[in-house]
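All protein chains of the complex are present and in place, except for one that has been dropped.
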Amino acid sequence: MSDVKKFLYVNRKAPYGTIYALESLEVVLIGAAFEQDVSLAFLDDGVFQLTKGQNTDGIGIKNFSPTFRALGDFEVTKLYVEKDSLEERGLSPDDLQEIMYEDEDDDWEEKPSIRLVSRAEMADVMADQDVVLSF
Amino acid sequence: MSTLHTVNKSPFATQTLMSCLNHCKDGDAVLMIEDGVYGALANSGMADFVRAKSASLAIYVMSPDTAARGLAEDKLLGEVSGVDYAGFVDLVAKHDRTQSWL
Partner (left out) sequence: MKIGVVVSEGPYTHQAADTAYHFVKAALDGGHEVPRVFFYHDGVNVSTRLSVPPQDERHIQNNWTNLAKEHDIDLVVCIAAAQRRGLLDENEANRQGKDANNIADGFRISGLGQLIEMGIQTDRLVTFGD
């Protein structure tokens, strides 16, 4: 593959009530093999996908939230989370899972994948893409 | 560089139109399709917000969808322009990327 495109996966829906969050993650995992420049955006109800302490035993649906912590192994390391969306929902960054990756360009130092951004910064992220896939 | 945003939800059912308009950059275009066309109503509670945003954005509405829903042109914001499917395609081609607000 000659040219690398910037792919943004936009997540605006909560998990479990609908399948979009899970099937979005499946695209991200498959897409990782194509070695494009991948970013994920979490805004509006999409921020609920990243909360810690999810336990789906009682609803009989697979808890896929641990998969987010594995994204670093797939070199998916840019998870933009909108602060305004968190605040509107009464959440703080501490309510989210810790998602880390090892930075190969910095002696494999562990760094957080979640990047908190303002609404205006999220708009900048969105405007900087070649391909936007919405879920 | 600019983006075409599409919105297909009624702003009275979800916050999708609001979220979309709050993430647009100056010079972007927004196209209301399907139930999104209700966002173009001139006398609704959303009208002032949409009208204010139209100063920095080009806002379009799918005419086949407004017609299907019985929304006469005189019920729609003057700041919003009607397009057909060919116009939709032109907007996609004209802007660098399309973002669907689902």
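Should a chain be cited, it is by its letter among A and B, assigned in written order, with residues numbered from 1 in that chain.
The working rule: a contact is a pair of C-beta atoms (placed from the backbone, for glycine too) under 8 Å apart; a residue touches a chain by one contact, two chains touch by 3 or more.
What you see is a predicted model; the values in this text were computed from it and never measured.
Trainee: Hey, which of A:81, A:117 or A:132 is the one touching the hidden chain?
Mentor: Among A:81, A:117 or A:132, only A:132 touches the chain that is not shown.
Trainee: In the complete complex, which positions of subunit B touch the hidden chain?
Mentor: On the side of subunit B, residues 6, 8, 33-35, 64, 84-86, 88-90, 92-93, 97-98, 100, 102 touch the unshown chain.
Trainee: Taking the full complex into account, what residues of subunit A touch the chain not shown?
Mentor: These residues touch the chain not displayed: 1, 3, 5, 7, 19-20, 23, 26-27, 30-31, 33-34, 36, 130-135.
Heads up, the rule we're going with is that only the chains that are shown with their structure count from here on.
Trainee: Let me have the rounded angstrom distance from the C-alpha centre of subunit A over to the C-alpha centre of subunit B, please.
Mentor: The separation of the two C-alpha centroids amounts to 27 Å.
Trainee: With touch defined as at the start, can you tell me which subunit B residues reach subunit A in the complex?
Mentor: 1, 3, 15-16, 19, 22-25, 28, 97-102
Trainee: List the residues on subunit A that touch subunit B in their complex, please.
Mentor: Answer in residue numbers: 10, 12, 20, 43-44, 119, 122-124, 126-127, 129-132, 134-135.
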